[in-house]
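Sharing a structure here in structure tokens format.
One chain of protein is taken out of this complex; the other chains stay put.
Take a look at chain A:
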Amino acid sequence: MQTSRQVKTSNGVRRSPMQVWKEHKGKYLLILPFAILFLVFTIIPVFTSIVISFTSFNMLEPPVFIGLRNYINLTVNDDVFLIAVKNTLFFALITGPISYLMCFVFSWLINELSPKVRAVMTLVFYAPSISGNAYMIWKLIFSSDMYGYANAWLLKLGFISEPILFFDKKEYVFPILVLVQLWLSLGVSFLAFIAGLQNVDKSLYEAGQIDGIRNRWQELWFITLPSMRPQLLFGAVMQITASLSVSQISIELAGFPSVEYSGHTILTHLHDYGFIRHEMGYASAIATVLFFIMVFTNIIVQKVLRRVGA
């Protein structure tokens, strides 16, 4: 992840823990408060969950160790899970890259405005993320009767003769979820990009102009993008986790279970086993599988991003 660690301190010689501590005491002390909290509130719960994934655990009786059976059931016996994986990957493949591009393009476009105007414009684009469950508005738009905005307009313009049951037809659910997710996409990465763009060294642009950069696109590719590689990496991780963990909008808009599992994702599957059936062992196995899918995606995406502007 870190590419610019020029301040190297070690010379490759093995030293005792005491010497290491003495040499890096300041650094370890700075990390310590976070490290303790991280251990208690993240590392221990995650490892506990991974251990639980090898058990059968219904939250009432003590967990029983069953080895890999959860994972075997998941991949061999659970047809619905395979639908969920297919939906999730397909969904992420569409929304992930588009959201990522949108975050960048919009932050890049509003970057040139003065700070106050930029703040307001950022709010405008960030509005779907700040207004809580504002995506419920889409339920209104795609309401199944003639009063839903989409149906009302389609009827008025004569494209259809009777209202479409948007959330009850397999072929509509998925595209609507994609649309809503894209609408929600200007979130954390968007804000990180805006902050990152501010930190690009302005003198590089002047130097670039002398070196023959003639339009904003060349400027973008040769100066802006390489200068904000850390933010791009950050945004990628955010986008990967967001686009692979869609569940809330699917449950709220398409209902649960959605018609013919058309809006079923890995996380709605987890929701099913975790909250409805209380099979925590199985739910933990689902979370672990999702975890490895994300890690794998991340490795690929980071490789691609290293080529930007190169």
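In this text, contacts are C-beta pairs under 8 Å (C-beta built on N, C-alpha and C of every residue); 3 or more make two chains touch, one makes a residue touch a chain; residues count from 1.
Everything below uses one rule, namely that contacts and distances are computed from a predicted model.
Missing from the rendering is one chain, named in UniProt as "ABC-type glycerol-3-phosphate transport system permease component" (options: "Cytochrome P450", "Carboxypeptidase regulatory-like domain-containing protein", "ABC-type glycerol-3-phosphate transport system permease component" or "Molybdopterin synthase sulfur carrier subunit"). Interface note for the absent chain: among A:Met18, A:Ile130, A:Leu157 or A:Val304, the touching residue is A:Ile130. When the missing chain is restored to the complex, the residue among A:Ile72, A:Val120, A:Ile276 or A:Val308 that touches it is A:Val120. In the complete assembly, the contact with the undisplayed chain comes from A:Ala195, out of A:Ala195, A:Ile276 or A:Val308.
Even with one chain removed from view, chain A keeps its contact list with that chain: residues 1-10, 20, 23-24, 26-31, 33-35, 37-38, 40-46, 48-49, 52, 59, 106, 109-110, 112-128, 130-132, 134-135, 137, 140, 147-149, 152, 183, 186, 188, 191-192, 194-196, 198-203, 205-206, 209, 213-216, 218-219, 230-231, 233-234, 237, 240-241, 245, 267, 270-271, 274-275, 280, 283-284, 286-287, 290-291, 294-295, 298.
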